[in-house]
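The complex appears here minus one protein chain, its other protein chains still in place.
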Amino acid sequence: MKIYSHPKSLRNVSTHYCPGCGHSLAHRLIAEVIDELGIREKVIAVAPVGCAVIAYDYWDFDCSEAAHGRALAVATGLKRVRPQNIVFTYQGDGDLAAIGTNETIHAANRGENVSVFFINNAVYGMTGGQMAPTTLLNQKTSTSPLGRSAAAQGYPLKISEMLALLPGVKYIERVSLHSPQEIMKTKKAIRQAFVNQIEGVGFSLVEILSPCPTYWGLSARESMAWIKNTMIKEFPLGIIK
Amino acid sequence: MPKITINKDKCKGCLLCVSVCPQRLIVVEDELNLRGIKPVKFKPGGKCVGCAMCAVICPDCCIEVYK
Partner (left out) sequence: MAKTKILMTGNEAIAKAAIDAGCRFYAGYPITPQNELIAYMANNMEKSAGVFIQAEAEVAAINMVFGASAAGARAMTSSSSPGISLKQEGISYIAGAELPALIVNIVRGGPGLGNIAAAQSDYFQATRSGGHGDYHCIVLAPASVQECYDFTGLAFNLADKYRTPVIILGDGLLGQMMEPIVLAKPQVSSLKSQDKPWALTGCKGRKANVVKSFYLKEGDLEKFNLKLQKKYQQIQLKEERYEELYVNDAKIVLVAYGSMARIAKSAVKALRGRGKKVGLIRPITLWPFPKQVFSKRLTSNEKYLVIEMSYGQMLEDVQLAICGRAKVEFLGRAGGGVPSEEDIMRKVNEML
């Protein structure tokens, strides 16, 4: 008996993601949960601008593009017109927490009944490894070549903690992809965010700490260890709200 | 007996599965796959316990697990 296989909501194609990239994992987990909840025919996803820009080539359900940072504005339009559908956004740290901070905060504050999957890998991947709002202090990127300094570039932005202050936000959890156990916890959190939407609870966000071996300059295995030993210190896991 | 199958041409060689197999039953192939990298393979004769950790961590959905 097959106990672990390819989810139906994920097309059986190779992705463009680098070896060991967390996006592939997160895509798969979302597809698995959608299959398990039986909501594939009701889902409308909003893809970001960033490495996951062509997520709609991998997911086998209705998807919209959004301009960089505008996923939650697009999702607001979709969900308000079709409250019977299940609408989620999938956004990276640059998209959600830099250029789209405004859309993120206000969609959360309106308590839009959507699910948000926020991939935090502390770097801009698609454009070649520049500093992200979530880049750690001292982390080297192509635009912080000496390491991020608080004096010049500010601190890693803790958008989940910020959003947790808003009454419109019903659920925020930070999870990680660095081990099979954490991956299963991530899946559980993704499920919770969808269940909240189905039950009409309101705005739910899952922040997923995700490896970017290519722009961290580490192997896939070392990247997982870096999340576990370094990234989690700045971005502690658990239910934030 | 539990077993896994690996889609070797989808494998990108990140080796995360190798790092999590409690029985150390996943090893690197000698031959290149269609992508031009050395994919992983199941060690012939190994005793899989069906924990599915390899499949859970595989970013590219290359592994199926049977029990």
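In order of appearance the chains are A and B, and numbering begins at 1 in each one.
The rule is short, and it goes like this: contacts are C-beta pairs under 8 Å (C-beta built on N, C-alpha and C of every residue); 3 or more make two chains touch, one makes a residue touch a chain.
The shown structure was predicted, so the numbers you read here are calculated from the model rather than taken from an experiment.
Hidden chain, full complex: it touches shown chains A. Contact with the chain not shown here comes from a single listed residue; of A:Leu37, A:Cys63 or A:Ile232, that residue is A:Cys63.
Only one of A:Ser5, A:Asn85 or A:Gln130 touches the chain withheld from this view, namely A:Asn85. Screening A:Thr76, A:Ser144, A:Gln197 or A:Thr214 against the full complex identifies A:Thr76 as the residue touching the chain left out.
Touch with the chain omitted from the figure is made, among A:Leu29, A:Val43, A:Ala97 or A:Ile183, by A:Val43. Looking at chain A, the residues touching the absent chain are 40-44, 46-47, 53-54, 56, 59-67, 70, 73-82, 85-86, 102-103, 105-106, 110.
By definition in this document, only the chains that are shown with their structure count from here on.
Centre-to-centre, using mean CA coordinates, chain A is 26 Å away from chain B.
Taken together, the chain B residues at the contact with chain A in this complex read 10, 12-16, 19-20, 35, 37, 50, 52-53, 55-57, 59-61, 63-67. If you check the complex, the residues on chain A that touch chain B are 1-7, 10, 12, 14-15, 17-25, 28, 179-180, 183-184, 213, 219-221, 224.
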